[in-house]
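Reviewing the structure listed below.
Note that one protein chain of the assembly has been removed; the remaining protein chains are unaltered in position.
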Amino acid sequence: MVKRDLVVVGGGPAGMAAVIAAHENGIRDILLIERDQYLGGLLNQCIHTGFGLDYFGELLTGPEYADRFIKKIRAIPDIEVSTRSFAVRLTGDRTLTYLKPGGIFTVRPKALIMATGCRERTREMIHIPGTRPAGIFSAGLAQRLINIEGLLPGKEAVIIGSGDIGLIMARRFILEGAKVKAIVEIQAKTRGLTRNVVQCVEDFGIPIYFNHKVLKIYGKNRVEKVTVAEVDEGMNEIAGTRTTIECDTVLVSVGLIPENELIEMAGVPIDKGMDSGIFVCGNSFKVYDYVDSVTSDSEKAGKLAAEYIKSAVS
Amino acid sequence: MTRYDVAIIGGGVVGTAIGRELSRYKLRIAILEKEVELAFGVSKSNSGIIHPGTQHSPGSLKGRLCVEGNLLTRKLARELSIDFKEVGELIVAFNEDEYKRLLKLEKDARALVVPGLRIVDRAWLKKNEPNLSNEAMAALYAPTAGIISPYRWVYDFAENAVRNGVEIHAETKVENILFKKPDFEIISSRDNFLARYVINAAGLYADEISAMAGVNNFKIRPRKGEEFLLDKKKEDLTRHLLFPLPSKTSKGILVTRTSDGNPMIGPTAEEIEDKEDLSTTEDGLKKVLEGAKRLVPSINANDIIAYFAGLRPTAGDDFIIRHEDKVPGFLNVAGIQSPGLTAAPAIALMIVEILKNNGLEMKKKLVFHKHRKKEFHLFAIVPEKAKGLIQKDASYGDIVCRCEMVSAKEVREAIARGAKTMDGIKFRTRAQAGRCHGSFCTPRLMKLLSEEARMPLAGVTKRGPGSEIVKKERARG
Partner (left out) sequence: MIKKMTCIECPKGCTLSVDIENCKVAKVDGAKCPKGTAYAVSEAESPVRIFTATVMADGLNLKLVPVRTDKPIPKRDIFKAAEETGRMRIKAPLEAGDTIIENFLGLGVKLVATREATRLTGR
């Protein structure tokens, strides 16, 4: 068992801001654990602009926003970064077990910051019936396939939900030479930012259907079509409004949920943990609209964790 | 054209269990499967319950083979290194009328010699199944009910059968069966085969295969069942498998769990025409939730992380397992719906007898490898052993699927063992089977499959040709 002052789980915007803030507040023995090969988290696949206006006063892309923090961390030798490291177990006394290729490690820091981000709600979570062919993707997975892997998920897409990632992926699909047949939103208005509706949807004349839901997904091996209908206030289908849209791809963009399985495993509250010494920040604390807010929240967590460590020492 | 002693049509649990049993003997055996991988037909949507035999009439094949199969499964699970968990089942009565039916079930089950049966009362239920509805007044407790992974069961049978010399031909759809004395000639979408004996274990298509051989004495009617899986976090929802009193066509909506720990609710039972209709429905979910909540009121639809539909291949009330005397050498194993998974090992033994009685000379091999090496899931073993494994092979520490914590090593092993598709990887390792549904691990799995099975990324499929995950890859260089 290794002892540390501070361990931060997650090398996305939250974790990066937290380690820097903790360092600025006097903590010197810091380990940052990141599952991926690189720091930056989901920002690396968000190649569009829209980040940093609040925090840097500049309009940045995701990778640029991440790069500023990555460079800062590289310049601080006190912060040890362990990539390809996967946290698997956490107990209430801050004992954390993580794996990396070739090893399994246990560490018990004086304070722990969980910056594990969020995941997308799935088609299954909103119970859309039908078959289970290839061609159904969460919008974020489609984003990764296109922007990181160079793979085009489909040629004719229907997007379920109007979350920001879905809107942004509508534009990406079109610029990659694919079609977006429709965006289907069950609510009366978009869940995404207006600016994304304007520059990702309206710019390209993509039809967006509010108060509509996808009733069923069809297709044996690959998605073939979906049925769509208008809904009333109770989200029930309005008779006579059913239509069919042929497509080979369904993107699901129906919201994000904090990824908190490790904290649940530890049985500690999801907060800035002045009792447990386990601090939760960024999108794993709550899903923020802007990365700038994730950064601010995580800086706060870094500072609080530093105070916690110092008060425990004295 | 290769000549076999026995050709088995269908690579589901029945076909592979028979193949494995026959591999003890000096026979040349082939299993022909139309899909790209084994277990991709009826078996993949099985609920994984090893039934005790409580719901069948004493004279039925189903009843006898179920009780026998339950016993055999334990022994085979040890030999083939698959997890079998004996969890017990409760058939729950909610009122006096149901209680009377419960006593009748108990009587039938006793006639079939189902072990350990007893009627338990409200107080027992309260103590031993705390989340069960307060309305439950009594239950028939059958301790020998268990759970197993249905597809891994198929893969383990198949792997061991192959080790003992059985040949498996996937993507081989049988198109016609001719009789060319003394052999059958099987015409398929790929190769043609000569076989002295043909065993038809073709699931939903058993009637069509049988007709090819000239036997038109039954019809397979698909009966659809929709199942809904809950998050593993709810693993402790119930301790036993919970059943309502059965109806005429089905065992009703159950609250069970998979051998991997996900609670499962369902299935529906709907007679349909289309043998390929695997769609779930809004109505199905409604019915399942209603039925499941009757047993366990605290079940929450928000905990659903996955759902699927399967088709039971029904052919009347009982299994059809027989030598068709009209076409000597042709055996039908048809209508193997529930409790087919449980009965499969017993069916295999029954087939051995039928073959013997119909002139096949069966000599045991000198060496039969009855054991299969176990693969490890890092989180199912003690930490010290896990440490050793990671030190020995670094890729055990390379986690690919975050929800189910599956390592790159396990994925590579699955591919080496025969996974050719994303579903094949999922069934063997559970990667993509968790709450995020592959949102995070899909790209990595595609790369592993592409590297290990030497296929282009754009050629990676979900479940065979036509189900490619992506449409194209940007040209490199």
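In order of appearance the chains are A and B, and numbering begins at 1 in each one.
Keep in mind that, in the parts below, contacts are C-beta pairs under 8 Å (C-beta built on N, C-alpha and C of every residue); 3 or more make two chains touch, one makes a residue touch a chain.
All of these numbers come straight from a predicted model, not from anything done at the bench.
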Message: If I consider the whole complex, including the chain that's not displayed, which of A:T106, A:T194 or A:T243 touches that chain?
response: A:T194
- prompt: Just one of A:T61, A:T83, A:T97 or A:T227 touches the chain that is missing; which is it?
  reply: A:T61
- prompt: Which residues does chain A use to touch the chain missing from this display?
  reply: 44, 47-50, 53, 59, 61-64, 66-67, 70, 146-150, 175-176, 193-195, 197-199, 203, 289-290
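The criterion applied here is as follows: only the chains that are shown with their structure count from here on.
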- prompt: At what distance in angstrom does the C-alpha mean of chain B lie from that of chain A?
  reply: 36
- prompt: What part of chain A is in contact with chain B in the complex they form?
  reply: 35, 84, 86, 88, 97, 99-104, 119-120, 122-125, 127, 129-134, 137-138, 140-141, 144-145, 148-155, 178, 215-216, 218, 220-222, 248, 261, 264
- request: Give every residue of chain B touching chain A within the complex, in rising order.
  value: 233, 276, 278-282, 284-285, 301-302, 304-308, 378-379, 383, 386-387, 390-391, 394-395, 397-399, 402, 405, 407-408, 435-440, 442-443, 446, 457-458, 461-474, 476
